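One structure is given below, represented as C-alpha cells, and several questions about it will come after.
A single protein chain has been omitted from the complex, and every remaining protein chain is retained in its original position.
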Amino acid sequence: MKRTLYLLTVVLLVTVLLGVTLVANAQERTAVIGFTASTTGKYNVESTRQINGLNLWLNQVNEAGGITLSDGTVVTFETVFYDDESNTDRVQELYTRLATDDNADFLISPYSSGLTDASSIIAEQYGKVMITTGAASDSTYQKGYSLVFQTYTPASRYLTGALDLLASLDESATKIAIVHENDKFSTDVSTALNDYALALGYEVVLFEGYDSGTTDFAPFINKIQDAAPDAVLGGGHFQDGSTFARQLYEKGIDLKFVALLVAPPEPSFAELGDAAVGVVGPSQWEPLGLIDAMAAEAAGLEFFGPSGQEFIDAYMAAYEEEPSYHAAGGYVAGLLLQKAIIDADSLDTQAIKEALDNMDLLTFFGHMQFDTTPEAHGLQIGHSMMYIQWQGEGDMLEKAIVWPPEAVTGDALYPIRGE
Amino acid sequence: MDILTFLVDGLLIGFVYGIAAMGLTLIWGVMNVINLSHGPIIALGMFGIYFAATSLGVNPYVGVILVSFAGLLLGMLIYAIAIHRVINAPHLSTLLATFAVNMIIIGLGTTAFTTSAYNVDFSLGNISVGPVNTPTTRVIAALASVLVTGALYFFLYRTTLGKYVRAVTDNRAAAELMGIPSARILALSFGLGTMLAAIAGGLIATFFPFTILSGGAYELKSFVVGVMGGVGNPLGALIGGLILGTFEGVIPAFMPTSWVPVLEFILFVVILLVRPTGLLGAKK
Partner (left out) sequence: MSLKNLKNPGLWLTLVVVFILGVIPIINNKASAREETLTVLLSVILVSSLNILLGYTGYISFGHIVFYGMGGYVGLFLISVYGWSLWTAMAAGGLASGLLAFLLGSAILRLRGSYFALATIGINEAMRAFISNFEPFGGPTGISLNFQVYNQYGGAAQALWTIYYVVLALALGNILLSYLVKTSKFGLGLQAIREDEEAAEVMGVVTPSSKTWAYVLSAVLPGMVGVLFFFKNGNIEPGPAFRLHLSIELLVMVMLGGYGTIAGPVLGAFGYQRLRGLLLTSDLFKNIQLTVAGVLLLVIILFIPSGAVGWIRHRFPVTRRYLP
C-alpha cells in the first residue's frame, strides 16, 4: 500500500513536472506588424478604414489565443505604425525604422500605389515580407521584388470588366470617352482600359486626364458633349470622382453608361442623390457579394477565414459602420499573413514567402493567388473586381452588383439617362 | 463645337475665382502681407456652410451671411495673435506667420473633419438658355460675387472707415500721423480679407464637394488672379478672375485640358515680367 502510494506520488510528480516543462516550452512570441498610415493628408479616409480592417483581424486573432505552431510556440500580434502624411517624403525613413528599430516581422503597405512603391523597396532591402493593400498599380510588382505580395486586383484589370458589362448590355454602343485623374494609378487603369477598348473594337472619342485637385469639370463635360460618346469611363479617387459624377448629372448630358473608379463603391457616394443613380463602379469587395465556404466548395478551392457575413457583423460591431472594400482589404492583408504563418509553420521570412507563393485559396474577399514568375512576382492573379451600380431614386438609393454574371444581385439599369 | 458653352462655364467659374482672390489681394494691398492661410480659411468657409445647413438647418445662403461674420471675427483674431507682432518685421516673417496659421488650421481641421469630402446637399435646379445649361447655384454665386464686389467698393470709397483703410494702404506712417488708429484698421482689413475668403468658400460649397484641403487650389489661383487684376483692387480681382475663368473654359476646346495649367502659369509669369502692376494697372 505504502509502496503504491509512493509510486503514485512519483508518477504524479513526474506528470506535473512534465506538464510544467511542456507549458514552459510552449513559448509565447509576439510578432510585430509594421506599417505607415495616412493619419493626415488626402488619403486619410481610405487609409483609416484599411487600418480599421487590419486591427479587427489582429484583435480577433489575439482574442482567439493567437496561432499555435507545431513546436508549441504561440504567436500573437501587435502593430507599430507612424503617420506618413499621405506623401512619400518620409515613407522610406519610417519603413526603415519599422524594419530595424521596431524589429517588425512583417510589413503592410501604406495606402496608395505611390507610397507603396516607395515602401516596397525597403521591405525588399531588409528582407521583410510585405502584404500590399490599397495599392493596385501593376508596376510595383514588375521591378524584380520577391517579398511583396498584392491583395488587390491590379490596375490593368480594374475597369476592363465595365466594358464587358457595356458590351453585354448594348451591342450598338460603340463610342466611349475616357476621362481620368492624372496620377499613377488612374493613368495606369485608363491606359489599360484604352488598349482593351481598342482591342474590343470600341472607338475612343476622347481620352483626357485631369489634375488631381480638379473641382470644375465643365471643360471636360463640354468636350464630352461635343464628342457625343455612348459611355464615359475613368475617374480617379473619391473626391474628384464624386464631383465629376455630380457635374455630369447637373449638366444634363445624355449618357447611356457611366463607370468611374474608386468613388462609386463608397457608401457616401449615395449622398449625391440622383446624380449617383446608374453610376457603375469597380469594387475590390462588396458586402452584397457574400463569399463563404460553400462558394469555395463549388470552386474547388480551400476556404480560409470568416465568411463575408461574419466579417461584416464583426466590423459593424467594432466600428459602427458598414465596411468598405478598403476595410476588407486591410483585414484580408492580415488574414493572408495568418494563413501563410500556419502553412509555413514558422515565422521565418523565407518559409512564409514560399507559403505565399504556393497560396491558392478563397477568402471572404475573393480568390487569392500570386504571380510567381520573375517578371511580375507577387502580382495578384486570383482576385477579380466586382462592378456595382447605384439604383433607385432620391434618398432611397441602393447598390446592386451588376457584373460579373456569377455575382450579379440585380439587373443593370441601362441606359441611365436620356432616351 | 459650341464655343459658347465653353465660354459661359468659364465665366461662371471666373466669378468664383474673382471673389476667392479678392480677400487675398485686399490684405496684400493694405498691409503687404501675402496671406498663406487664405486657402484653409476658404475651406473653413465651406465647412461653415455645411454645418450651418446640417446643424442649424438654415438655407446655405443664410449660412453664407453667418459665415461671413464668423470670418470677419476669425480674421481679426488671427491678425491680433499671429500678424500684429511681426507686421513691421523684415522680410518673410508675416509670410511664415500666416504659413504657421495655415498648418494649425489644416491640422485641427484634419483632426476634426478628417480629409474626407463633404457635400452640401442643396440644389436649385438648372438654368437653360440655348445650348447653355448650368446649375442655378453657380449663377447665384456669380451674382453674389458682383454684389460683394459692389459692397466692398461702397465700403472702401463711401465710408469713413473705408477711407481709413485706403489711407493706411497708401501710407501707414502718414495715416498714423493723421490720427488714424492704424493697428485697428489693419486688424479690420485682415478681418475683411478673411471674411471675403470665407464667403468665397461658402459660395463654392453650394456646388462643389470639398475637403479641409480644398482651399489650396483657390489660394494658388488667387495669386494668378491678383497679379492679373493688380494688387489691392477689388474690381481688378473680379476681372482677373473672369479672365482666368475664360482662359480655363475656352482653352480646352482647342487642346488637351491638361495643358491648361502649363499655359496658365506661363502666362502668369509673363504678365509679371511685362506688366508687374497687373493688366489693369494698380496704384502700387
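The letters A and B name the chains in turn, as written, and every chain counts its residues from 1.
Just so we're on the same page, a contact is a pair of C-beta atoms (placed from the backbone, for glycine too) under 8 Å apart; a residue touches a chain by one contact, two chains touch by 3 or more.
Predicted model, so just to flag it, every value in this text is computed and none were measured.
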**Full-complex contact with the absent chain, from B:Phe155, B:Phe223 or B:Phe247** = B:Phe223
**Request:** May I ask which residue of A:Val74, A:Ile121 or A:Val408 touches the chain that does not appear here?
**Result:** A:Ile121
**Complete:** Those residues of subunit A that touch the unshown chain are 39-40, 82-83, 85, 87-90, 92-94, 96-97, 99-101, 114, 117-118, 120-121, 124-126, 139, 142-145, 182-184, 187-188, 209, 211-212
**Complete:** Across the whole complex, the chain not displayed is touched by subunit B residues 28, 32, 34, 36, 81-82, 85-86, 89-93, 95-97, 99-104, 106-108, 110-111, 220, 223-224, 227, 256, 258-262, 264-266, 268-269, 272-273, 276
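The rule is short, and it goes like this: only the chains that are shown with their structure count from here on.
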**Asked** What is the distance in Å between the mean C-alpha positions of subunit A and subunit B?
**Response** 39
**Request:** Report the residues of subunit B in contact with subunit A in the complex, numbered from low to high.
**Result:** 1-2, 5-6, 9-10, 12-13, 107, 110, 114-117, 119, 121, 123, 126, 133-135, 204, 207-211, 213-214, 216-217, 248-249, 251-253, 256-258, 260-261
**Message:** Quick check on the complex: what are the subunit A residues that touch subunit B?
**Reply:** 40-45, 48, 86, 182, 208-211, 213, 215-216, 218-220, 222-223, 225-226, 238-239, 242-243, 246, 250-252, 268, 271-273
